[in-house]
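Removed: one protein chain of the complex. Kept in place: all other protein chains.
Moving on, here comes subunit A:
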Amino acid sequence: MTIKKEDVKYIASLAKLKFDENEIEKFTEQFNEIISYIEKLNELDTSNVEPLAHPFESNNVFRNDELKKSASTEEALKNSPSKTEEFFRVPKVINQP
């Protein structure tokens, strides 16, 4: 499986990252090297193997739906790059291309 520059650009758009042409070039090369390495897994027949998502296959953890103390508005806004008194401020969203 060879990855082309267009593929890398598409993945970048999904990941909300931007690269210049030089970086795309370098990334495509490194990506191909890494991907061809991880394709090593195809040597293994896993048709009868169940996937393992987590080191412990425990049951779901339930708790009662009780309200507990959480961060205050002030704390939640503490690290905000732009805010009003009670809200996060972001660039205009509506009527944008």
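Everything below uses one rule, namely that contacts are C-beta pairs under 8 Å (C-beta built on N, C-alpha and C of every residue); 3 or more make two chains touch, one makes a residue touch a chain; residues count from 1.
Here, contacts and distances are computed from a predicted model.
Not every chain of the complex appears here, and the one that does not is recorded in UniProt as "Glutamyl-tRNA(Gln) amidotransferase subunit A", selected from "Carboxyltransferase domain-containing protein", "1,2-phenylacetyl-CoA epoxidase subunit B", "Peptide/nickel transport system permease protein" or "Glutamyl-tRNA(Gln) amidotransferase subunit A".
Interface note for the absent chain: among A:T2, A:N22 or A:T46, the touching residue is A:T46. In the full complex, subunit A makes contact with the omitted chain through residues 3, 7-8, 11-12, 14-19, 27, 30-31, 33-35, 37-44, 46, 49-56, 61, 63, 71, 75-76, 78-82, 88, 90-93, 96-97.
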